[in-house]
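Omission of a single protein chain aside, the complex is shown with its protein chains in their original locations.
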């Protein structure tokens, strides 16, 4: 039994923290966000030199073969520093799609491209009217006169703006699922780009009989198989979201503790008031609980038990969307007026947490998922 | 618009409070509970002299014709003094059953008996396996060779021990509901008497082909009509339960406030600690909210809108089983070790509140009921 | 107990409804309903229209041009205005400085300012908070030094809502450094066009510009602009805060927001594809919210009912502020739940971008959901944070 980080993991953590200290202070971050893309590209390139893009993938595909704890340790540091690389969406999600769905040849080809070249893919995981259910597909593929067409909507495609291509999952009348690669610069469909509250970009798409080539079909498989594979991938991603959120809430706790130790009201530090002290203690317990649940989810992800994997990851996500969200709200409250000013970093952590708490399913979705898994 | 008590209601309240001050201190109460029934009988007789038994019923049947606020004001004082008369079960429940179900002759006869004579009836509202649904009846009536029989179980018949007769609702194969009067001293069925956590008594019954006379049928009507009438009656009773609980929580608040003002720890009154102060404030707000919801339920009970009546009473009951229950738990906590000692009154209020919070449906039941009513 | 309205009350209700349907454009109603920003001009012209019907100052005495409505009529007015998606009245003039002037002002102050407040000719803002003195008002540092018949004022006020539009600011300043901190404070009115005033925007979490920092550098203010007495500003401030606390409960606004939320839940689907309103998990949270709102509404009604009998609201009004603000926040949170992924877009940032084809992508009712959620975090902080309100209740009502 061992639930501490090993030496390699401590190394990953420390070097990431150093990287962010040097390259992504709150001021540097604001500068990058308000400048053109150049500073952003520099940051990503520098971060890739640390091997972050290879970490989650097998060595035989040019990765570093990190285990689950290696990857989650890294992602936790992203949360603590409000990293602006949409790593989960530009690397982890397409990478895991490639890893689980593509044949060996395509796998080598595409993984190498996203790990080592600057080729970017974005996967369309969300649609309107299916809420958080990643298993449902309303987007249709149909054949007419031997030509392939796509009809349907995709929403909240994250990291899509900079992607060369998007991967669109869609279903035909025979319940085959296609992963279709689409050139992101095409004008033959509608798209709408918008800002997300965490300062990242997303794009919504509408395909109204969009024609594509057979060559663009990356994968074709039956729906049941699709469901099984997509489920494991999104467990992995949901765990990544929880790990990033763990970094966020840990940092919010630290910032707030620091604030109540220095801010004075009524001639005392506000941290001298017992009510504030007990709320800080509650917050401390919550971030420890969040870490424990993350730990439990990592353990069960490594073990080969789908029931425990689903249950423990859903518990982590429920906790994020309930207790951790409340703790984050309390951080804002304890910052008083400063908590709602955009110039302070605390609010940006709050927005990131708000975003992560909903991503890949809110607590209602995961309560349901837990219940179903418990019945297995 | 007027939401304050009128003069008559203030009179009811003040005279009841005076009665309890004189006759039912915590010590007097303990004495009555541990003595034989004589002291109890004396107390009830004295209380009847104040007109309490007539208050909820029409003057033409020997009552005093009090309105809803008159009755609820009285019952609230019962809660604040832990009154040991099971008034809701020995008077209000059978009285309202008589009022709504019986024909005019029987109505006069029976109401007069329970208001003015010492005749006691108990109504069997609960069965095993139907949880809190007062509309369901599994207890069966059947005819064999022109004889009537009863088969089924009734549970938690409150105020049954001292009752002369119990009224058993049961259903036949044609969906007719019978209210059957049964001599409580009969030996032809099984019964089990037990104590409830608030020191009152209840009896469970099992009828396994119990034979009764046609004369014992007080009422026979079809199921739909039964449902409609029973629904109004239990709205009234649920409101009474909420009103009693309001008295309980108001008193618990007062006792706890007094306690934190006198109990010293670490050289200070514990009420000097900010954490305790804010919890007391939360408790104060909760008991005010409870009163407001009670007020709202009384208003909508008087108006003739079943939807609003059901909704507002269910909200009151949900609040009782959630927020008020939590406040009561907090009262115990703030009493520390003294809170869990049976010799202190606070714990007895706590047990009463626990009992009332479940009675006639916990919060889950009333969430459901609210949802259904909202759809009307 | 009853909340039946008299015939007269019901006629009044009809009058308000008629007024609204005549005066509120569809465009403005939609903007309010979707939580879009309302312009200064729209607010002023709406307030002027209300005033024309004598509906703008329901609580003001008739001698000052108010309507002096009964508690039940004020309740009706509040409900009707909120439920019809009319623009929120800016409280700094009519609800805050108005009653202060009526109570403490000199006849000259009253006759100059009150008519302009009634007619929305003056836009007011509030100069209470300072950097470093948020909830601890008494520690304020802005100095006013008397020089002849003028004060020379230096200092910084912050979190000043809508100061960018304001003609006047009422302000707490330190006129003496002796005695307890509360004792040296004065309440003064400052013309925002005075020399030495700079208004700097503060952008809030939602990306909006609603609050400001106001720098006062050697600002000259006539001595006659003091309200009540020099060094007695704390008394005036407390009077004003207790008025703010009641209006801050926003019962009508919350009832209207819950109604909208239910409409959304009757369109959106849950994860199983059923209407969200039928989803037990969502439904129960909604019911809990309705429960707490009903309790708040009847608590306010109970206080109004006492007011009708001539009993003024005491410090227990703090509970309206506490629960009212919590409920406002919870509604926005539940609305976030209701709209799902639509809720995380930063609509204020997006509204500046090209939105020509955005409508086909996201429903109108989802607009500004995140902005509202983020913006409402302020309600438990401002007007005396909820922690301060609990301190007040503990001391003044519970005697702890």
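Note that the chains are named A, B and C in the order they appear, and that numbering of residues resets to 1 at the start of each chain.
Simple rule for what comes next: a residue touches a chain if its C-beta (ideal position, glycine included) is under 8 Å from a C-beta of that chain, and two chains touch if they have at least 3 such contacts.
Here the structure is a predicted model, which means the values were calculated and not measured.
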Left-out chain, listing which of the shown chains it touches: A, B, C
Sole residue of B:35, B:59 or B:192 that reaches the chain not shown, by the stated touch rule: B:192
Sites on subunit B contacted by the missing partner chain, in the whole complex: 126, 129-133, 153, 155-156, 190, 192-199, 202, 204, 206, 264-267, 275-276, 329, 332-333, 336-337, 339-343, 347, 350-351, 354-355, 358-359, 361-362, 364-365, 367-368
Touching residues (missing chain, whole complex) on subunit A: 1-5, 69, 257, 260-261, 271-272, 274, 276-278, 280-282, 284-285, 288-293, 295-296, 298-299, 302, 312, 315, 318-319, 322, 367, 370-371
Residues of subunit C (touch criterion as defined above) contacting the omitted chain: 280-281, 284
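In the analysis below, only the chains that are shown with their structure count from here on.
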Farthest chain relative to subunit A (centres taken as mean CA coordinates): B
Distance from the mean Cα position of subunit C to that of subunit B, given in whole angstrom: 43
Centroid distance [mean C-alpha coordinates] between subunit B and subunit A, Å: 53
Numbers and ranges of subunit A residues touching at least 2 other chains: 273, 275
Residues of subunit C touching at least two other chains: 387, 390
